[in-house]
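Every protein chain of the complex appears in place save one, which is left out.
Here is subunit A:
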Amino acid sequence: MMLIECPHCGPRAQEEFTYERTRDSVVQLDDAPEVAMATLYARTNPRGEENEIWRHTLGCRGWLELRRDRMSHAIVAVRALGRAVLP
């Protein structure tokens, strides 16, 4: 049960958060179709650190980007996504 440092709320239990997807699988609406489909379906799966998007669903509902080691589960960095005003 990871302890995630929400930039808005401080350290909170993993069960308050929802994993969304890796940062590099976010499709932009002006991507060409082939690029968008590759982004969605041909994902990397690194053995080590990866940028991930999470949401503090059962907390402030803010979005965050974690840099996380997928072997040790160590969270290297956290930053808030979206504008300063919470959704």
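Following the convention adopted for this analysis, contacts are C-beta pairs under 8 Å (C-beta built on N, C-alpha and C of every residue); 3 or more make two chains touch, one makes a residue touch a chain; residues count from 1.
As a working rule, contacts and distances are computed from a predicted model.
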Inset, instruction - Determine which name in "2Fe-2S iron-sulfur cluster-binding protein", "Polar amino acid transport system permease protein", "Anti-sigma regulatory factor" or "Histidine kinase" the UniProt entry assigns to the undisplayed chain of the complex. - result: "2Fe-2S iron-sulfur cluster-binding protein"
Legend entry - Full-complex contact with the absent chain, from A:Cys9, A:Leu40 or A:Leu58: A:Leu40
Legend entry - Touching residues on subunit A - with respect to the absent chain: 1-3, 13-14, 20, 26-33, 36-37, 40, 53, 55, 61-63, 72-73, 81-83, 85, 87
